[in-house]
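Accompanying notes for the structure given below.
Only one protein chain is missing from this complex, and each of the others stays in its spot.
So, chain A:
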Amino acid sequence: MTVVADVLPIDEALAQYDPVMGLEVHVELNTKSKMFCGCPTEFGAEPNTQTCPVCLGLPGALPVVNAVGVESAIKIGLALNCEIAEWCRFARKNYFYPDMPKNFQTSQYDEPIAFNGWTDVVVDGETYRIEIERAHMEEDTGKSLHVGGATGRIHGASHSLVDYNRAGIPLIEIVTKTIEVPGEKAPAVARALVSQLRDLLLSIGVSDVRMDQGSLRCDANVSLKPKGSSTLGTRTETKNVNSFRSVERAITYEITRQAAILSAGGKILQETRHWHEDTGITTSGREKSDADDYRYFPEPDLVPIAPSREWVESLRATLPEAPSLRRARLQTEWGFTDPEMRDVINGGALEYIVRTVELGVDAPAAKKWWLGELARAANESGKDLGDLGVGPAEVAEVQKLVDDGALNDKLARQVFDGLVKGEGTPAEIMAARGLALVSDDSALIEAIDRAIAANPDVVEKVNSGKPAAAGALIGAVMKDMRGQADAAKVRELLNTKLGI
């Protein structure tokens, strides 16, 4: 199945074609109950334990709208600078799938709750304004599990099971307008957009935005148009890309794949494609055609929604400040230079640093850990920062150990390594790896004595009026202590010893 298609190197592709993108981002809201019934929404529960006649679509059952879901939708719309509809309603999107209880999805069609918005993303210091077509409310489907095969995919499976726990969980679908970004920046802009959406959703508290748990999912539409042409090409839709890095990779891949086909005189099929994380390619899903007819019509089981302007304004008042203003403020507060701030944003570390600083860590230290240790670990394992298993709380804990003199930076790095590898809490890792700083003066003094004894020439230099030479003695002590000594302390004790 995984036949690697011929691709054009990205440079060549972008020399000939301009990429055009559109993103559809699905966000699962973190409401306590489902969109149209009172069932709980907890992730990871036993299959089919969070269902009722309504979300199972049993005959006779009727939906009732979750007011908190509507509130979250309005907040998202406002955060994306959208207009909020004075009157909107749900529609039925009719299609068949075994994990869709009603065989129609209750969604919004031509009357979405939020529309005509924008958000700015920054890539390499450059600001790109992404226009938002709409943000609408809908419900999630159930989940099919294919059993009996080797791969868990439907091919080769002996039977399928359906878990309806997810059916009816509220979703907001954010749809961008066509994004035309100068060539090579396109994939990075897409990544930055998704990353920014996550930051935004996190900051307004409407979703857990866990890409690994599917609470943030992205479909990427990509087409190419020949340089200088204004005619849009045929697009493909790559479904369910579930990490920031994958968004960038999948779009890059589609550009190179489509370019190879077009430059060979071929045609792009309008189709959905599946992204394969392991091989870094997309493969054909089902072909999309005009026959794809969802027969939308207004949902007759639900009355229209008319959010009052007072309500909308009161929700607007609860929103955190706009991201661009907030960034400017944070940069000032933190005292970061422009390039430093750019690295933070491009590295997707902004929200983590914010939350770490909130826990009492000073900004440069927070930046050092997130952009240094953790970004490197994420990069090595191909994960996003948020999926490393290390959060602001752990970073703050390690920093506190440093501040208290229990660790120095070098040892702290080893603690982070242990955290990423899941070796336990910082304390457990320190114990298991034997990382604590030696604070016992007598042990240090013994090591200092050994260093002095072993380096008489250095001692002579110091005594002859060259105190800087003492650095070599400190180095020797640190080496003796296998790095587990506080360098400042060593210096202090050594100076006393040498009488300087």
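Some observations on this one:
The definition used in the following text is that a residue touches a chain if its C-beta (ideal position, glycine included) is under 8 Å from a C-beta of that chain, and two chains touch if they have at least 3 such contacts; residues count from 1.
We take it that contacts and distances are computed from a predicted model.
Among the names given as "Siroheme decarboxylase NirG subunit", "Phenylacetate-CoA oxygenase subunit PaaC", "Ferredoxin-like protein" or "Glutamyl-tRNA(Gln) amidotransferase subunit A", UniProt records the absent chain under the name "Glutamyl-tRNA(Gln) amidotransferase subunit A". Checked against the full complex, the candidates A:17, A:104 or A:334 give a single residue touching the omitted chain, namely A:104. Remark: the omitted chain is touched by one listed residue; of A:65, A:261, A:322 or A:445 this is A:65. One of A:10, A:56, A:202 or A:472 touches the chain omitted from the figure, and that residue is A:56.
The chain not shown here is touched by just one of A:10, A:68, A:145 or A:162, and that residue is A:162. Panel shows chain A; residues 53, 56-65, 92, 94, 96, 98, 101-104, 160, 162, 293, 295-297, 300-303 of it touch the chain omitted from the view.
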